[in-house]
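The complex appears here minus one protein chain, its other protein chains still in place.
Each chain carries a letter (A and B) given by its place in the written order, and its residues are counted from 1.
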Amino acid sequence: MSKAAVLAPGSLAAPANVRRSSARVSNRTIVLVCYIVFLMLPIYWMVNMSFKTNEEILSGLTLFPRNPTLQNYVTIFTDPSWYSGYINSIYYVTLNTVISLTVALPAAYAFSRYRFIGDKHVFFWLLTNRMAPPAVFLLPFFQLYQTVGLFDTHLAVALAHCLFNVPLAVWILEGFMSGVPREIDEMAYIDGYSFPRFFGTVFLPMIRAGVGVTAFFCFMFSWVELLLARTLTSVDAKPIAATMTRTVSASGMDWGLLAAAGVLTILPGALVIWFVRNYIAKGFALGRV
Amino acid sequence: MDKVQDNRAWFLIIPVFLIVAFSAVIPLMTVVNYSVQEIFGPGQTFFVGTEWFEAVLTDERLHDALVRQIIYSLAVLAIEIPLGILIALGMPGGRSAKTSLTLVLLALPLLIPFNVVGTIWQIFGRGDIGLLGATFRAIGVDYNYTNNSLDAWLTVLVMDVWHWTSLVALLCYAGLQSIPPAFYQAAKIDGASKWAVFRYIQLPKMRGVLIIAVLLRFMDSFMIYTEPFVLTGGGPGNSTTFLSQYLTQMAVGQFDIGKAAAFSIVYFLIVLLFSFIFYTVITNSGSGEKK
């Protein structure tokens, strides 16, 4: 603020500046709008394609489907090999979110409130797992889960995704928890609350926005991940993303069906994001703003 | 915030510790074990010492992939960071319907499974059925991402920008939201230019989140796998074969497990080094700003 004050060129220039700055704002808005159009175009094209028949797709470009058809969606909702992929994905993603939150909540509390031996190193170690290339772990993962008898179960994928979701959850929650003053904890203990009771009835409600955002992030990263999910499943727990890749290679050119399946993978995310829209920004900053 | 010294806090960490250790330590140990052996099959292994490491470190194709990877990651950062800042500056503030809509639209690409991102661009970019490819064709640009290396590389880059710039924008937006309105009012009274406001008020406030953005974008682009795999399969030639792809080819395609394991460790060490540098910078800059 003081630096800006030093820079003041003089009050006479103020009206001109105001006008110029409002022009700038609209420039920036134009950039934003252009970017959103750029974001939406490919998605629009896929949605457009999902309502076309394959003949129409291959016969030439049309900006709107000439003979809109729901056939592609009907195929997906009536063929178990397609819709079971969605059920599998939603199942393990939910499982992963629950596990991640359950273990990350107490840990984040510990990191935000206490100093203890090795705290910083454990925290960093957790983060390195978020940053490890999943390709590195593919083979041992496959064998590990086969050995413990979890291969091709939803739990296997949920546990594997904990590798990057738990560290992330701890990081975000720690940021939110650090924003709650310590005095609240101390008051509660003086009032005779036990730790579990304090945590459940006083503390959790205070950071519920943080919990929601964290759940959203766990959902998101588990939903979009394919490499591990595909490696750890074969039939019973195969995610929708993997179903899509196999179908492409098998039948070759069923573009309409592929587009419809793609549209359906976007919907759950779009629904979930609506619920946390007011907290997204803070969440993306990992609670550290 | 002053924390209390209490080693009993470890009990709260134990669940996280166990669950991550199960998923991280056992596989990591296994990778180290593989990296010093020739693996013929289950139970048929042969100790070869550091041979794989030597092979990996002197592998010309791998050096090429590494160079390609670094150029790619730098290009990603050079485009996404400034663009993200620019978009964040244009975003509406406050809790209006407009803000919510912008946020949701921006976040949408982040919620699309990686391979679907590849699929979207595959459909979008094709010359015969895709809007982008057809537009290029109509205006006479010879664009074909399946044949031309440069086109393929650029398409992967644009796809990454499309996919991830929102993350940078949302992070910066969060940083901007934390600036008290009084700062802007003071700047207005002083008649500070837009650039001065940006340089001396907005940029310093975004420093923390910008570091996180750079860190995340660097790491993720350094490990990019699924999107180019779906879009180009690493081709044409090797033009979009990045490190992850090369690694997966080696482990799954050629079943060269020992070498792939040695490669994994080198890869991991590089990422670990960068993570550590970034983490140190983040925590040190954070402690200066935070109260």
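Here are some notes:
The working rule: a contact is a pair of C-beta atoms (placed from the backbone, for glycine too) under 8 Å apart; a residue touches a chain by one contact, two chains touch by 3 or more.
The definition used in the following text is that contacts and distances are computed from a predicted model.
The UniProt record for the undisplayed chain lists the protein name "Predicted small integral membrane protein", from the options "Predicted small integral membrane protein", "Sigma-70 family RNA polymerase sigma factor", "Carbon-monoxide dehydrogenase large subunit" or "Cytochrome bo(3) ubiquinol oxidase subunit 4". Touch with the chain omitted from the figure is made, among A:Val74, A:Ile117 or A:Leu204, by A:Ile117.
The residue touching the chain not shown here, chosen from B:Phe17, B:Phe53 or B:Trp121, is B:Phe53.
Touching the omitted chain from chain A are residues 117-118, 120-121, 140, 143, 147-148. Listed for chain B, the residues touching the missing chain in the whole complex are 26, 29-30, 32-34, 36-37, 39, 42-43, 45, 47, 50, 53-54, 57-58, 266, 269, 272-273, 276, 280, 284.
The rule is short, and it goes like this: only the chains that are shown with their structure count from here on.
Mean C-alpha position of chain A lies 14 Å from that of chain B. The touching residues of chain B, when paired with chain A in their complex, are 1-10, 12-13, 15-17, 19-20, 22-24, 26-28, 30-31, 34, 83, 86-87, 89-91, 95, 100, 102-116, 119-121, 123-124, 128-132, 134, 162, 165-167, 170-171, 173-175, 177-178, 183, 186-188, 190-194, 196-197, 200-201, 208-209, 212, 219, 222-223, 225-226, 230, 243-244, 247-248, 251-252, 257, 260-261, 264, 267-268, 271-272, 275-276, 279, 283, 286. Against chain B, the residues of chain A that register as touching in their complex are 1, 3-5, 7-11, 13-14, 17-18, 20-21, 24-25, 28-32, 35-36, 38-43, 45-46, 49, 57-58, 61, 99, 102-104, 106-107, 109-117, 119-120, 122, 124, 126-129, 131-141, 143-144, 159-160, 162-163, 166-167, 170, 178, 182, 220, 223-227, 240-241, 244-245, 248, 255, 258-259, 262, 265-266, 269-270, 272-274, 277-278, 280-282, 284-286, 288-289.
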